[in-house]
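Missing here: one protein chain of the complex. Every other protein chain is in place.
Showing subunit A:
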């Protein structure tokens, strides 16, 4: 039978252990407290960061030459910590990284606050984020952060948009459940939506005409790419040539599965209830099949 007895037991030397730094580590930590990072030169002119009292390869003593390195450096290897533990240096996800500071020949282990593992890569350039209060410990560098490579530039333009005379007239029609068109007497063409100048000849369009709310789908696309501002996919956007018009309108097709829509299909506008109508295109919910035989398409 396993014992159910358990008790927490803490071993913590009161006040914490001390560590004599010796002259080399002591110099490193003293410089850190001043906001500088130094390494020490070996006999063969390599720079060890953090410095050691000896060359780890040969065991020979290092020289007494200290050199300032960094503060920027390059990430060599890294590992991501997704769920930091209580004693970890940051309370949000971070990377442990081997960082080779500029001017150093060895890498230093430290923390990189990169926000997301996708931001980490070998070769990433980083710089220290210093603590304001420094005491001469490696944690005087709170962490390293990536160099600035991108900024966000908010741009916002706000306009007051008026529909203008022609579109207002068209929307009045849509409010009343009809499509208004302009007939160019010179070209003998009927334009929907209503407009007051002809895109072909440039003359004023004097005559307003009402065209039918039925028409023919000349061609269409089935849209499968979701967009928060668009109808739910799949939706059909179609070119609809209203009866009596010479230019097609682009509109949504509904009340029919997307893959049953055909070129030549006859459709009719589905209007929202009269009480809900405003001066807007949203008065037309979509176009739905009429059930008539398909129209012949031109070639």
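The criterion applied here is as follows: contacts are C-beta pairs under 8 Å (C-beta built on N, C-alpha and C of every residue); 3 or more make two chains touch, one makes a residue touch a chain; residues count from 1.
Note that contacts and distances are computed from a predicted model.
Visitor: For the chain that is missing from this picture, which UniProt protein name fits: "4-azaleucine resistance transporter AzlC", "Acetyl-CoA acetyltransferase", "Phosphate transport system permease protein PstA" or "Putative zinc-finger domain-containing protein"?
Guide: So, among "4-azaleucine resistance transporter AzlC", "Acetyl-CoA acetyltransferase", "Phosphate transport system permease protein PstA" or "Putative zinc-finger domain-containing protein", the name matching the hidden chain's UniProt entry is "Acetyl-CoA acetyltransferase".
Visitor: Identify the residue among A:69, A:211 or A:251 that touches the chain left out of the display.
Guide: Touches the omitted chain: A:251.
Visitor: Of the residues in subunit A, which ones touch the absent chain?
Guide: Interface with the chain not displayed, on the subunit A side: 149-150, 153, 155, 161, 163, 167, 171, 187, 189-191, 195, 199-200, 218-225, 227, 229-231, 234-235, 237-239, 246-247, 250-252, 258, 263, 279-282, 284, 297, 299.
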